[in-house]
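Removed: one protein chain of the complex. Kept in place: all other protein chains.
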């Protein structure tokens, strides 16, 4: 069973991307095989219907869509900009939603970290609401890591073991939900 | 497997309550046993922490909470007032969320009808976002029935067979998700 | 110019109600005359269309609606339950929205405090979205006071002078927006 993991930020040193490893650990411990998108994996053209030709999409978009198709689940580290997900992430979702909607029947989990005190609380709501019409089951639990500037130690490890464990639990539940057959309903 | 079905309106002739029957048909066809709340089932006191005594709640609230505890799934017909669920429904959710959160690990589906053209699109988002922190899995699919004043025939039946079928499908998926073990994750 | 101030909680010792005083100070300093609702001011019947008789409403509801009619602005201390405003507050908004919508052309500001770390971030979004279709202008700035259990000193005063000042600023901006004529547009 394949899980695609990615962060909604293009920054090389993305702190959100660092969260993925814990969720991935949980997913792998539960039997998932994780495909992690490279840091520039969401560097797609801006969505423009004029770029669609006879049902095909620009090459980078086709590659992104193919990667989703191959996966049964999604681990999404979503930053929060202006009380929502990044335009980068929304743009990638918009491309994936084009016919045929490649998100159909996937299961997803999302979580995130911000420099500020609210830990992407609002971004996670936005992610959930945008994936829902695409027929994605979203794991109820999320993990919010506030104060990102102080949340990681010099080795890039999360300082709070509870947050790390919660991320592992989210990855595990994602895989278990897929194993239960959720994506076939 | 027990499913609790209810509408977020106290009006005797609630059009949202009429939607329940189709979702219930789907749930029953998939093997669910449905407990339909009476029309005044959400006529609870307004939430007030001062009414909590040593972890116990007013009798009507205890009865409401017990009914959720007994169920594994929830079918919710949510009207839309002012771009959200009714205060009536939110009040009932607020009581159920008090410790111990009786919604924990339930699976829910929500849908609704409005007199206006948008069919509770925004209310369903509100329901989804409020159930999520209670650790409820919410079925991605919803059914929106706009123009409620013209949507039902003289016998109170939905005129649009597709909407009726979609409601049945939502009830069926709810039961299948519980059968898959979603509520045990 | 009259401003109606109230909290979305019925609890006698409501911490949200304590926030009102700072916003009221700011509103008064800018020239507003503030009418503060008593603690049980939102103890209305649950909304039920069957209680409407020839365009009139239950006495408590009429009193609530009259108080809004007399005001040009609203100061709302909104707690957060389950990622939304309280059912109590939503119920009061639902009654006020019934024809004629008494919220029409008001200006409002909302803010709040929670025991947890996120300070009603999500509740304020919910308040904003529900007031908007009622044709209410909502002040962009809000104030979130997290960790309510530690935020007030023994005299019930906010320990953080910046939060107190921010609340005063919100009250002042509310009055200035009304003075500018916003409610007549």
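Should a chain be cited, it is by its letter among A, B and C, assigned in written order, with residues numbered from 1 in that chain.
Here is the rule we use: contacts are C-beta pairs under 8 Å (C-beta built on N, C-alpha and C of every residue); 3 or more make two chains touch, one makes a residue touch a chain.
This one's a predicted model, so the numbers in the text were calculated from it and none came from an experiment.
Per the touch definition above, the residue from B:106, B:122 or B:172 contacting the chain not shown is B:122. Taking the complete complex into account, C:140 is the one of C:59, C:140 or C:161 that touches the chain left out.
Checked against the full complex, the candidates C:42, C:125, C:143 or C:158 give a single residue touching the omitted chain, namely C:125.
Panel shows chain C; residues 125, 128-129, 131-141, 173, 176-177, 180-182, 185 of it touch the chain omitted from the view. Mapped onto chain A, the interface with the missing chain covers residues 9-12, 42-44, 46-50, 81-94, 97, 122, 126, 129-134. What chain B contributes to its contact with the hidden chain is residues 83, 117-119, 121-122, 125, 144, 146.
What we mean here is this: only the chains that are shown with their structure count from here on.
Centroid to centroid, with C-alpha atoms defining each point, chain A and chain B lie 29 Å apart. Averaged C-alpha coordinates give centres for chain A and chain C that are 36 Å from one another. Touching of two or more other chains is recorded for residues 83, 122 of chain C.
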